[in-house]
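The complex appears here minus one protein chain, its other protein chains still in place.
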Amino acid sequence: MSGGRLRRSGRALRALAGGALSVAATFLGLLAVTFFIGRVMPVDPVLAIVGDRAPEHVVERVREELGLNQPLPVQFVRYVRQALRGDFGTSVLTANPVLEDLRRVVPATVELATCGILIGIGLGVPLGVAAAVWQGRWIDQAARLVGLIGYSVPIFWLGLMALLVFYARLGWVGGPGRIDVAYEYTVPTLSGLLLLDAAWAGEWEAFGNALSHLVLPAALLGLFSLASISRMTRSLLIAELSQEYVLAARAKGLSTARIVWRHALRNAAVPLLTVIALSYGGLLEGSVLTETVFAWPGLGLYLTNSLQNADMNAVLGATLVVGTVFVGLNLLSDAAYRWLDPRTRAGA
Amino acid sequence: MSGDAIHGRGPLPRWRAWLESARPASRRQAAAGRAWAAWQAFARQPAALAGLAIVAALLGVALLAPWIAPYSPIDGDLGTTRLLPPSAAHWLGTDDQGRDILSRLLHGSRITLQVVLLVALLAAPIGLLVGTVAGWAGGWVDTLLMRVTDLFLAFPRLVLALAFVAALGPGITNAVLAIAITSWPPYARIARAETLTLRGADFLAAVRLAGASPARLVLRHVMPLCLPSVIVRVTLDMAGIILTAAGLGFLGLGAQPPMPEWGAMVANGRQYVLDQWWVAAAPGAAICLVSLGFNLLGDGLRDALDPKQAGPGGGR
Amino acid sequence: MSPDGTPAAPSGPGPGAGPGAAPLLEVEDLRVAYPARGGGWHEVVRGVGFTLGRERLGLVGESGSGKSQTGRALMGLNGPGARVSAARLRFDGIDLLSCPPRQRRALRGARIAMVLQDPKVALNPVMRVGDQVAEGLRAHRRLAGAALRARVLDALASVGLEDPARVARLYPHEVSGGMGQRVMIAMMLAAEPDLLIADEPTSALDVAVQQQVLAVLDRCVAERGMGLVFVSHDLRLVASFCDRVLVMYAGRVVESIDAGRLHEAVHPYTRGLLACLPRLDRPQRPLPVLQREDAWAR
Amino acid sequence: MGALSAVGGPPPVPGATGLAVTGLRVAFGDHVAVDDLSFTLPPGGSLGLVGGSGSGKSSVLRAVCGLVRAQAGQVALTGGGAGAAPGSAAFRRRVQMVFQDPYGSLHPRQTVDRQLAEPLAIHRLDRGAAREARIERALAEVGLDPGLRFRYPHQLSGGQRQRVAIARALILEPNLLLLDEPTSALDASVQAEVLNLLDALRQRRGLAFVMVSHDLAVVAHLCEDLVVMARGRVVDRLGAAALAAGGAACAETRALQEAAAGFRRPAPPVPAPPPAMPA
Partner (left out) sequence: ATPKDTLVIAAAFDDILSLDPAESFEISAGELMGNGYERLVRLDARDPTKLLPDLARAWTVSPDGRRYVFELKPGLRFASGNPLGAEDVAFSLQRAVLLDKAPAFILTQFGFTKAQVRERIRATGPGRVELETDRAYAPSYVLNGLSANVAAVVDRQLLLSKERDGDLGAGWLKTAYAGSGPWRIREWRANELVVLERNEAYHGTPARLKRVIYRHVKESATQRLLLDKGDVDVARNLSPQDLDALTGHKDIRTTATPKGTLYYFSLNQKHPTLARPEVREAFKWLVDYEAIGRTLIRNIGVVHQNFLPRGLLGASTDNPYRLDVAKARALLAKAGVADGFKVTMDVRSVQPVQAIAESLQQTARRAGIEIEILPGDGKQTLTKYRARQHDIYIGQWGADYWDPHTNADTFVRNPDNADDARAKPLAWRNAWDIPALTRQADAAVLERDPSKRAAMYRELQAEFRRSSPFVMLFQQTEVAALRANVDGLQLGATMDSTYFAGVGKR
């Protein structure tokens, strides 16, 4: 018994080590790709620092300071060494250490994407389940329609239209930005997640205001994740519902609800989780455009700005964060896989 | 296996009988019959047909654009025809350079089609090859290829495309390249997964026993089997590709002016979205319609090509 | 028309019927049809009829002859889109076709149960075996807590599983095929049904294990006086295990015969099936093969 | 016993091939599927491998034809094919295999024609009309209607598929056929047809067989010698005649024997009539 457990934990350890190794490899790849992009980009990074009107000698001096006159391999080694030390340098654009910037912008995006995915899950899973159970009925068609909208409509366009209708015309929601300026200094920053911080501080008015700003972009992102989640839920569930064990459960006389939610969905949950994890990553990505439309001071906006201004330190930092989140989500969904599916739990 | 007790069918015309013959007499007839069966499975779905119609219409419009467009797509008159609302003369109105939006849309279909086709032709084979080779070879080849795939997957697609376009310089060709570079990994994943399930299949063992080389096995036997799911995925991705291209255009990194690229048109129209809504709405609707078409088509293809429905022998 | 007319018309209790005078199950002119591709219907069960007492009834026939569909029609579990009709389909006096779905579901698992072919796929892979057994009990017998657990362990023990407490904690992939099939039987028998439909319960199992599982089934029938419909394509097995055998061909019952009198079978299909099996004790080559006649299917 | 010399019946056809396997060991990870297994098949002979599920029967066949790698042991052809190294093209042409599941052993997207042509294409045999003729001959040999030639597998019945699989194995004109439960997925009536076909082929071509099954009756019908396996090892060897006489010494063999006879009720609550089969 204990020997088995020992062996099992040994196997888990090996899997973990393998995971860590692959994450490390992925990171090195990320670094290489960002470096490569930074170097081939036809933008002079010095320009970003000194501006267009600086005299030539200033330009030259800064170029030397940045080590840009050294051979590429030397630059790469320096770059990797710094990145490994957790030193992403200072952003040219914000004049702050990149790490500090990230600490500010990442929570904003996380808040947005998390609310989006919660909406996506909360509506998408039941919708997908309904569509699978009542296959071919109106609810199935409706789910399909929602999915198609989510897949076919450009988010930036829908965002603008939604802003126009719900903010400008109807005035139901707050406008662009995370919070009204009036509340700018009322909420102390703890987690960076405005809703949590406001609730923690008991600033309910600010909470309400932040919520009113969040609702629209989150709902929009939610719609897009809803599309893929409901569609995947449907097809996974349909596949599960045709399995023999469902027949066995029906033969036991269980109710449809129990069969669907306890048996079939539980099995579908395993791949579904991967879908959700991926679509969460997708939301982080979708936020690039959403944040532009909603003037949301998050990672997406930060990344586009830095890219366009050749702020390579910031680009590296932000890309690494996004990459890490993707890798982390992958690991997490792997772990969930192991946790949800007893067959993989033993490693057999 | 075909139903013996099927009721309610009249006599078939000769060509249908030929196509539906259970005993095809030649390779050609067998292939045609197979295609016909797939078509029938496909044609049973009205939504899929609608999708096909949209895509076919896109194709037709792209072919005929110069003949059916009422005006030039690139010349307008800043002085007199700027930002006119839809009217009899300009069905969809005019844009900020005084150009007829309908004409631009019609010509833009060529770009959209070109983007979609190029990406599909670039990304799908890469993904297919990488995935099948990784899945079949296993071992370190698999590990290496999948690491690279994961690396590309670890970047959000739009961001990576952005970075590549930033690196290569904007323009439609580079946008296509960037999108292709970023869209093959999912295909590789799918192809690999499929290959893994096929790896132990007896029919492949039989071919191996006959002495087939690994290259032959992968190219002639494994790949054709992965192809349907990749095709389905590509079709479903078309919408995403169009949207990504539009997103790049929207951020000013896609097609360059005055090319009537739909995404760039939306981006341009965004300035006027509050008052001259048609400038952005028309290309936006075109994008929606075409991605809708590809989505419906992809759904239909999936249902038609689904191995589970390929033949009743599959599941016992 | 099959040569001997509609076999086994509902005429009193079948041979080997148990103590109850009224038959447990009466089936007359049962038909199952699925929508055909080109429109219309495709009948896969075409006018099956029989009565069942508290006995072991074997259902044999080649693949696709409609055995499983017949069994499932009794459970009310045919595939989506199926059209099921019958002149009579009564279980213990209850008309199964006209009773409300709620009552039908209450019957399922509680009074009519079913064992499936392959325990590997018929047990929910993410649920502990014990929980799966408990589920039916909780639904039908309103048990909970310690009482429920005791019943689960009892049920597992009754199918000959050693250390039921340990088995209850396992996941399906952690039990062997034979154990899995026993778990499934325990799961279906826990609620003590009056009728058990076993759809090829042993054909996915190892030859040696097959014997053990059959013994378990056999004991349950003998001890509890339950009716059993045993679906199989293995004529030799059915003949040795059941009291009575229905032979199906193309959705019809072509012959109904006592297992002991199988050698007296008159239908050429049945006779052909028996003859074409290779035998250890009497080598024969070439083996006789079945010459199908269209008339059988009509 | 383990000798490499060909023992057994006289080769009915000159050039007939036999097989000698010594000390074979196959492992998947930590799991040893086949351990120190030896047997010989005289040229033109037939050998049955029987055993319960998971006893390693399929693994033996797969190791013999090189589909899985053996950790230890030798596989050698004897008789006509002696000298062809496992894995070589010559070996492949002499040794072919038929798989258990006719549903899984045919490529689902290729016509019968294409599947039969594939081995010919690989070995660059017979172009054009000669190839056509050869395919037609192969179909005829396994008793398949030429009208089925351009069908896809899903348009065929199980028995027909298994015939196609046999035709594919035969098209390279091998001398040794490895059969992995070729009839266990088939109905009894179809099984008889396939067994008859295999029997006829053997007579006609002087093929040597190694056949795997868990059904003693089926193996005994086709093979002269039997090897009983359990847990990856040989536990019993006996001739078909000895088996028919009944009363095997080995427990595993006896269990198989009983299973072949149907169900035997242990205690007599209901007097079960012995399975009486009509003549």
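Letters A, B, C and D mark the chains as written, and numbering starts fresh at 1 in each.
Operating definition for what follows: a contact is a pair of C-beta atoms (placed from the backbone, for glycine too) under 8 Å apart; a residue touches a chain by one contact, two chains touch by 3 or more.
Treat the numbers as computed from the prediction; the structure is a model and nothing was measured.
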Which of the displayed chains are touched by the chain that has been omitted? A, B
Sole residue of B:T149, B:T235 or B:Q276 that reaches the chain not shown, by the stated touch rule: B:Q276
Residue of A:R63, A:R104, A:R258 or A:R338 in touch with the missing chain, whole complex considered: A:R104
Per the touch definition above, residue among A:N96, A:S242, A:S255 or A:T274 touching the missing chain: A:N96
Take the complete complex as the reference. Which residues in subunit A touch the chain that isn't displayed? 41-44, 47-58, 61, 91-96, 101, 104, 160, 163-164, 167-168, 171, 175-177, 180-182, 184, 292-293, 295, 297, 301-302, 305, 308-310
What is the set of subunit B residues that contact the non-displayed chain in the whole complex? 74-76, 78-79, 82-83, 96-97, 166, 169-171, 251-253, 256-258, 270-276
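Everything below uses one rule, namely that only the chains that are shown with their structure count from here on.
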Go through the assembly and pull out the chains touching subunit B as well as subunit C. A, D
For subunit A and subunit D, what is the smallest step count along a path of chains that touch one another? 2
Centre to centre, by mean C-alpha position, how many angstrom separate subunit C and subunit D? 33
Centroid from C-alpha atoms only, then distance subunit A to subunit C, rounded to Å. What do you get? 52
Quick one: subunit A and subunit B, Cα centre-to-centre, how many Å? 26
Touching at least 2 other chains, the residues of subunit B are none
Considering only the defined contacts, which subunit B positions touch subunit A in the complex? 47, 147-148, 150-151, 153-159, 162-164, 166-169, 236, 239-240, 243, 246-247, 250-251, 263, 266, 270, 273-274, 280, 284, 287-289, 291-292, 295-296
How about subunit D: which of its residues touch subunit B in the complex? 62, 65-67, 89, 92-93, 95-97, 99-101, 103-109, 111, 113-115, 118-119, 122-123, 145, 147-148, 150-157, 165, 168-169, 172
How about subunit C: which of its residues touch subunit D in the complex? 62-63, 177, 205-208, 210-211, 214-215, 218, 222, 233-237, 239-241, 243, 259-260, 262-265, 271-281, 283, 285-290
